[in-house]
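Accompanying notes for the structure given below.
Every protein chain except one is present and positioned as in the full complex.
Chain IDs A, B and C follow the sequence of writing; residue 1 opens each chain.
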Amino acid sequence: MSSVAPEPVVDETVVDDGSAHRESIWAKTVYKLRRDRLGMVGLSVVLLYFIVAIGVWLGIWATEWGDVEGPKWAPMSAEYWFGTNIIGQDVFARAIYSTKTAFEVGLVVAVLSTIIGALLGALAGFFSGTWIDEIILWLKGVLDSIPFYLFVAAVAFALSGNPYAMHIAMVSTFWTTTGRLVRGEVIKLKNFEFVEAARAIGVPQVVIIFRHILPNTFHILLVQATIVFVAAIKSEVILSFLGLGVQDGVSWGLMIAESTQEVLAGFFNNFVWASVFLFGLVMAFNMFSDALQDALDPRKVASE
Amino acid sequence: MEVLQYAIRKLLGGIPLVLGVTFISFLLMVYFGPDKTYELLGKNPTQEQIDEIRHELGYDKPFMVRYGEYLKQMATLDFGASDSTGEPVSKVLARTVPISLALITPGFILGNVLGILLALIAAYHRSGPIDKYIMGFSVVGMSISFLIVVIAFQIIFSSSYGLNAFPVRGWNVHSFSDYLRYITVPTLATIFVALGYNTRFYRAVLVEEMTRDHVRTAKAFGTRPGKLLYKNILKNSMIPIITRIMFSIPLVVVSGSLIIESYFGIPGIGKVTYDAITTGDQPILKAVVGLTAVLFVITLLITDILYRVVDPRVSLK
Amino acid sequence: MRNLVWSLIAVIAVGTTGCGQEQRNNGFDPNLKVYRHAMDQSPSSLDPVQASNVYANHVVLNAYDTLFAFKYLARPYEVKPNLAVDFPEISDDLLEYRIRIKEGVHYIDDPAFADGVGREVIAEDFIYSIKRHFDPKMRGQGAWLWQGRIVGLDEWKESGADYDQEIEGLRAIDRHTILIKLIRPYPQLIFTLTMGYSALVPREAVETYGLELASRPVGSGPFRVTSYDTSKIVFEKNVKFRQEPVDIWYEGYNPETQGFTGVEAIQGRSPPFLDILEIDFIAESAARWNSFTKGDEVQYTGVPNEQVDNILSSKDPITPTQEIADRYHMYAGVEAGFVFQAFNMDFPEFGYNDDPDRSRRNKLLRCAVIKGFDWSKRNESFYSGLGIVFPGIIPPVVPEFDPELSRWSVERDVEEAKRLLAEGGWTADNLPELVYGTTSSVTSRQFFEQFRGWLKKIGYPSDRIKIKQFATFGDISRAWKNSTLPFVAKGWGLDFPDAENTLQLFYGPNGSPGSNDANYRNREFDELYRKTSVMLPSPERSKLYQRMNKLVIDDCVAVSGISRTRIMLWHKNVIAFPDREIVGGFFLKYVDVEKQQPVEGEGT
Partner (left out) sequence: MSSENKTPLLSVRNLVVEFSTRYGPVRAVDDISFDVYPNETVGIVGESGCGKTVTGLTLLQLIPMPPGRIVQGSINFDGRDLTKLSEKEMQEMRGSDISMIFQEPMTALNPVFSVGNQMIDVLRRHKNLTRRQARELAINMLDTVGIPAPRKRIDEYPHQMSGGMRQRVMIAMALSCGPKLLIADEPTTALDVTTQAQVMEQIVKLQDEFHMSMILVTHDLGVVAESCDRAIVMYCGNIIETAAIDDLFHKPQHPYTRGLLDSIPRIREERITELPIIRGMVPDLLHLPDGCRFADRCPRATDECRQDKPVVNIDPVTGNGVACYHPMG
């Protein structure tokens, strides 16, 4: 009886597999991001840190972080910008060098846990309700129910002396959140027409998952990776304090761990500078991550 | 009856989880964990003495036998005595768990309650300056490492360089005022850090709920904003809130207080467990990890039942 | 909602008033004499058979009795009878010891005894307590002290450790007389009988509590334990403790150096003087320092390194600042122990090699590392420059220490080190990878980084020096005992003031898993060790000790070493002369506090 006027406007929230359309979402995201002032400040600071890290990695600066020829606990001066620590190492060089460590930890953990989370999440979601899903959910449940620091400590001890024990432990616990989000998204996506269409014309399941479904969860992965990055460098601090952190080299966490004995003697250089560097990066990353979430959240696009 | 049946089903369903947790923990913490042998040795040991101690500690038994023993201990809840102090594990737990609970409960509750309050305020003033201040504070709180806060707070509140108003460390509690003195600084630190995350999370939950159609409906029928917040929105947000709170409980009980306990020298379960890891005190580890897993399953169950209480759409199937 | 806000306000209000209240006497009855001691670690166990470190020893010696003890105030240290009536009667061949113990000494009351009343301490308790170390079920750690020394003891263990089976060399002749027969002379025996390991434990308690004895002592010492956990232990006075008035002159009192402590006040009184003794285990030095300076918490602390510069106005002589002197008593003493590093000679890359030329080059490499090591800098960084750097492995605290020894091995000389490397044909390309094993503590890491920094200066590439972290002390011990680390960095606390205790660290037959982690094997050294091990202290023995020391130095085995100077501070109302290692736990029973607690900051 009733007749409906056509709706010629393309609904933005419908996800289809047209890559042109996906591009437009990304273009939009970049556009939105560039207008988010706090987000851009965050991103610039992160990039600045990243350049510093690259410089360390290339051996351009902070190469003298391990030298021990300075005086003990020198105050800030033209020679030692941030003073020196107990064994005469330059706190400035160490704070700078730690930027590399932070990115190493953050990137390794963020990338690996995102990959694992994406794969397992996608598998669980695609095969939701089957034994594959059950097993992955079980694994996730198990890993989530072991207290984090105990788990990391246990992994560190089990892999005694392995320099990547901390990374392994973090990756094995951090993927679960990503996995859960991806699983949910995949369950939603797999009922979309483009997936059913692909299935109908006999595209293999693996191809469906990797070519058609996973790319559409990319916005989740990106946001989640930034969150994991922050979580990883923050955890590193605690783990280093507990003696489970970075093994060779130096990190802000190790500097803060060193400082716990110094601060009450009035030597604040390690504590203050490591804290400032750490806070700066985490804060910037949080700001960037927030902006990214804002830019990628279609609901927010609609409401603003 | 329905709930009871559900509870039994759910608890049985939790068995694979408990098995998984115990197995992985056993593998990591016990089988590949630190070796107690060399701490129990005298200064100039012979190979024979080493073997004797390994035998005493049961290290020479095959893996599955040891895991089997563990499961048996889980079933009977009898974990024997600590390898370090010889104190029965049950006594250790009975001594330390209440301390940990007493230590973290105030911070945990206040952290969440204040978080929800701030989130309500921020959500109410959404996009306004108050919201921006609160969220700015929350991002700052999220960006400061817990360790930094703990160190700084101890200097500020407890040391003779600062206010010198609270005990630096320890746990010498004879009265309620002692208790307050000892928990104040740890609680403040916990709240400070938790608040950032909690406020942000709860605000997101509330704001999401505020954009729902039924909220607009309620507004369209003249519901006052206050009532809207605490009746409609809060109750609708209970599922994520409950989830967050409930799931932190098992972890908070054990590891949440680890840093606090070791820095403030409070003999709670977190410190004891951590010490057990670093010294390879396996009976304690087995008990803590196993019981945490069981606690998790129970938490899952209670959480589900709570869901049912706050949301009629959830069915206990 | 409103209720909630109110309850919050209430909590805060109560909290503030709670803080405002003056907390005196740490929550104990203000009429009691309470002393709060601090240690930087918790004891591994309270069971004497497991009293393996100074922390456990401190606690065990206050809950249990030993036959002998160290004099409270005598420096250098001197042994005195404790539970024993007198020094042992020793046969001429130095093989038979007869020791009488005091009569009428009782254990504390405990449910483990019939009727719950502590029974008398008898000779048989000592026999039983030593036997426990040889019973694998007890997880004892002190067997090495008496292994191969006492007639029949090892055989007793072999035949199944049956306590009812008598041992020829370890018997109670009567209720209060002990007979020990040695296989060969053991001059250090009397020292071992001062150690917590040898404390007398009643069999009833062991059989009642089993492993739990490790957390609830039943002894006859000056105090009894009322509570114990990982953060502190609380003792109360053992009211049944034997009345023995103190003679401070017999204890070695020196008014010149010890007069400031006020220990004269205890002259003629019977210890223990405290009603409550609390020992807090505070691992973080910052927290310990905070607690100490607060005034109403712990009353004693070893000064953390990072505070030393703040509290001293001069380092030589060690003088406190006026502010510290006004508030606290201070004493600085050299530790009974030392810190050193050693190469593991079993590694062909650094130690013994089948190829004699490589062996020669290895020695040059080791010597170069020793010359590259900057002990004075290490001393300055971590020990505030107060430690005593000495060459070799005989530390200053023992009588055999030779202050005249050449300091070549502890003086950094980068050019000399480079020359040694060049002489050995070592270049940046062919230097072997050196794995430095360490625990994960901050200081251990800094030791490593400092070491690596110094070696970089002599041309040892930093990427060739690797850190290997061990999470626990047990794990690194395992690596040492299994000889899997080429380079060992450790500290050694002396069990008694006799260089034998450190020389045994390099005795060939003690190689891994024994205490010779360096796996040093030198025929001359081993022969001298065997020879001196049955000698009573004498100038001749000292000379032989010094010869052994020279052998270790000349072979460039160890980078050694430093003895730390411990600065101790205690509140002015505490009457005590603290000691950390040798007298250790024995001093606590002599501690007294002035009844009136001074208000913080006023001093006395």
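Here is the rule we use: a contact is a pair of C-beta atoms (placed from the backbone, for glycine too) under 8 Å apart; a residue touches a chain by one contact, two chains touch by 3 or more.
Here the structure is a predicted model, which is why all the values come from computation and not from measurement.
Across the entire complex, the residue among B:236, B:257 or B:299 in touch with the chain not shown is B:236. Remark: the residues of chain B touching the chain excluded from display are 127-128, 212-224, 231-232, 235-236, 238, 310-313.
Everything that follows uses one rule, which is that only the chains that are shown with their structure count from here on.
Centroids of chain A and chain B (each the mean of its C-alpha atoms) stand 23 Å apart. Measuring from the averaged C-alpha position of chain B to that of chain C gives a distance of 37 Å. Centre-to-centre spacing of chain A and chain C amounts to 46 Å, using the average Cα coordinate of each chain.
Chain B has residues 34, 159, 262, 278 in contact with two or more other chains. In chain A, the residues that touch at least two other chains are 153, 157, 260, 263-264.
Those residues of chain B lying in contact with chain A across their complex are 16-17, 20-21, 24-25, 27-29, 32-34, 139-140, 142-148, 151, 155, 159, 161, 211, 247, 250-251, 254-255, 258-259, 262, 273-274, 277-278, 288-289, 292-293, 296. By the touch criterion given at the top, residues 138-139, 141-151, 153-155, 157-159, 234, 237-238, 241-242, 253, 256, 259-260, 263-264, 271, 275, 278-279, 282-283, 286-287, 290, 299, 303 of chain A touch chain B in their complex. Considering their complex, residues 34-47, 49-50, 52-53, 55-56, 81-82, 84-88, 95-96, 106, 110, 113, 154, 158-160, 164-178, 180-181, 184, 230, 262-267, 271-272, 275, 278-280 of chain B touch chain C.
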